[in-house]
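Encoded as structure tokens, the structure appears first; notes follow it.
Note that this complex is displayed minus one protein chain, with the remaining chains in position.
Then we have chain A:
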Amino acid sequence: MTRIDIAAADITEEIARRPDRAPDHALEARMVSVLADELAERPDTVLSHLAACLVEAGIGGSAGVTVCDGEQGIWEAVSGAWRGQLGAAIPMPHSPCGLTVERDAPILMARPADVFPNMPGDPAAAELLIVPFRLDGTPAGTLWVVSHDAARRFDGEDLRLLERLARFAASAQRARERARALARSRDLLQGTMDASVDMIQVFEAVRDEAGEIVDFRWLLNNHTSESRFGKVEGQSLLERNPGVVIEGIFDIFKCVTETGKPSLREHHYIHEQFNGWFLQSVTRLNDGVATTTKDITEWKHAQAELIRLRDEAANDRLRRSEDRFRQFGEASQDVLWIRDAATLQWEYLTPAFQTLYGIPVALAMLTPGLSRWLDRVVPGDREHARAHIERAQGGGSTKFEYRVHHPDGEDRWVRTTAFPMPGADGSIERIGGIDQDITRIKRAQHELEESEERLRSATEVGRLGLWDWNVRTGHVTWSDEHFRMQGYGVGEVVPSYKAWVAGIHPEDRTATVAALEAAMTNRTEYVHEFRSRHRDGSIRWIAARGRFSYNERGEPERMVGAAIDLTERREAEERQRLLLGELQHRVRNILAVVRSIVRRTHDQGQTAEEFVQHLEGRLGALARTQVLLTGAVDAGADLEMILRDELATQATDFDRVKLEGPTVRLPGKQAEVLTLAIHELATNAMKYGAFAHADGQLAVRWTLHVDTGQPWLRLEWHESGVDMPWGQDKREGFGTELITRRVPYELRGKGRIELLHDGIECTLDIPLVARPSILSGGDPGRISDQG
């Protein structure tokens, strides 16, 4: 810095030597009062007032305030003649101001322009009084006054006044700097807020007398907000935007103000100048709220578009899927359907419906309920069909069969599978179903059943025992009759090869198994007869025929066969054989008996005529007994009938005969012997006894009684009115021998004959026990060990 020698102009020390004017306190008070008011109200302009006051009070021709600004001094306020210099900037080192600040003390200069060429020259300054003022202890500027009149010279009083006013200048400067800092700070905030693309607003609550919030007033608005609302500071929210009440925004502001709980909400705001979506955050600020509001309309639109595109794509996929399903349903031979679960109206029904039920699909779909469908169902099946649909309505899957009256006159069998289709909430909204035409299956099944029944009946009637033997698995199936043939109850054992072998008579087992194995090995038919022995000891004769089938490797796979029970035929044959033997025996026996009778008849030594007569009578009686013995099974003979027959043979007068006794059926042997005995008695009565005498009478009485556990017959033959020839041949005759010897020998009975004075009395006691006979039916006697 160029040191300027200002000594020629510096007359500061002269002030002390100049006489002081009397202080004008009134003026001074007025000035301080004005400046104090100015400082309070308008700190920005207090420096100008200060300068103006000095000029107006006549202190100087010009007055001003220079503020230090780095190396420069700015003429912040200038009043008086030099006022045109306002705002000038002077380099501090080359100015009185700089000198004053440097000295930090007042300076009085005479003709300062002589020393400082950059000083204003018009009007020129005669004297310049300049005092520094400090701010926070640092020199901040100077207050100065210029006298353009050489006669006006500054004294001590001027200096004192100036120094006092300089303090105002300092205060004013401080106030100005503070105001500027505040302004800068506010600008910074505003700038920040303005930089946001969100609307930022600050409201304060407007309360009524009761303290209730009735409105909000704008306090702050950022640039973005201002661009939407315009200048709204200080205005009423409700007046500008009544829509906030409708959208609930006003209530949110109130709530946040009162509770302090922030809010973040989306609003679709279509009021006033707005039409869009907004995301608004609200926080409490003093007695009001601060809000940031983001316009999300575009974002919302983009989102909606995205959703629309997504749904469209999904719908497209669904449509394609439905198309495929529809093609599937339309091509199906089965009827696919969907009904509304509540109304049972068809919502979906494939064309096969018309084929199966004979009702056009469109017609069927017109009517809700089941009636259209049920009308076609055969009446007997309707309740059953309805019940199953109701089950599906109730949430159960079900399968059922029923008949349908087709208009073409031919009934169809239908199998329906129905199932519930739940909606999103789980309740049953629809019922799905598949109707299948099973007529052909049913018919085939029916025919199979009939065929099986036919076979079964034929097998049962024919008493065929069928077997089916899977040689590889060992699994065997028997018909019912086969079980019985083998001596088992039906289903009593699991059919098997082992069970079959076990049923065979031990004596026949080896041969039977060998026959089966031979048929398997030689590929011949298995034809074999064998006996099966049952647990009750009975023996059955079985004739079996069977055939093996073989696989491509030649291994036996299966054997099927049939067996019949030959037992009865075999027994009949056996019986026939026995009967033949028995017949031979009888014939030979009877011939032997006849020969014996001939001899015995001859013994009695009558005439030839008598011999023939006797023999004819006896052979006749013997012949009649043979009818009894060879007649029907269990053929007995009625006792009274025998008596009448034998008496009739003798041409008896029945008026002289008394027959008395219960009905008695005689077994064969007893009948035979008794017939011959009665024959002898009757012949005798005719020749010598009751019928040979005019007064002769015959009484035959018989009774039944039980002795030692056996039924006995007692027959009493009593002749009377006979004049018995005394001294008659007492030789034992044929009849007597028969009664007294043959009856005990053959019948284990008793025979007694007595000749009383008026006729014969004969008593026969015979046990009535039937002797077994080969001819009496039942089991034939067999001449064998088992017999």
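Keep in mind that, in the parts below, contacts are C-beta pairs under 8 Å (C-beta built on N, C-alpha and C of every residue); 3 or more make two chains touch, one makes a residue touch a chain; residues count from 1.
One rule holds for everything that comes next: contacts and distances are computed from a predicted model.
This figure omits one chain of the complex; the name its UniProt record holds, of "Response regulatory domain-containing protein", "Helix-turn-helix domain-containing protein", "ABC transporter ATP-binding protein" or "Putrescine transport system permease protein", is "Response regulatory domain-containing protein". The omitted chain makes contact with just one of the residues A:R176, A:R339, A:R376 or A:K669: A:K669. Contact with the omitted chain, checked across A:H585, A:K658, A:R701 or A:R752, is made by A:H585. Touching the chain that is not shown, out of A:V593, A:M641 or A:L704: A:V593 (per the contact rule at the top). For chain A, the residues in touch with the chain missing from this view are 578, 581, 584-589, 591-593, 595-597, 599-600, 603, 669, 741-742, 745-746, 771-774, 776, 781-785, 787.
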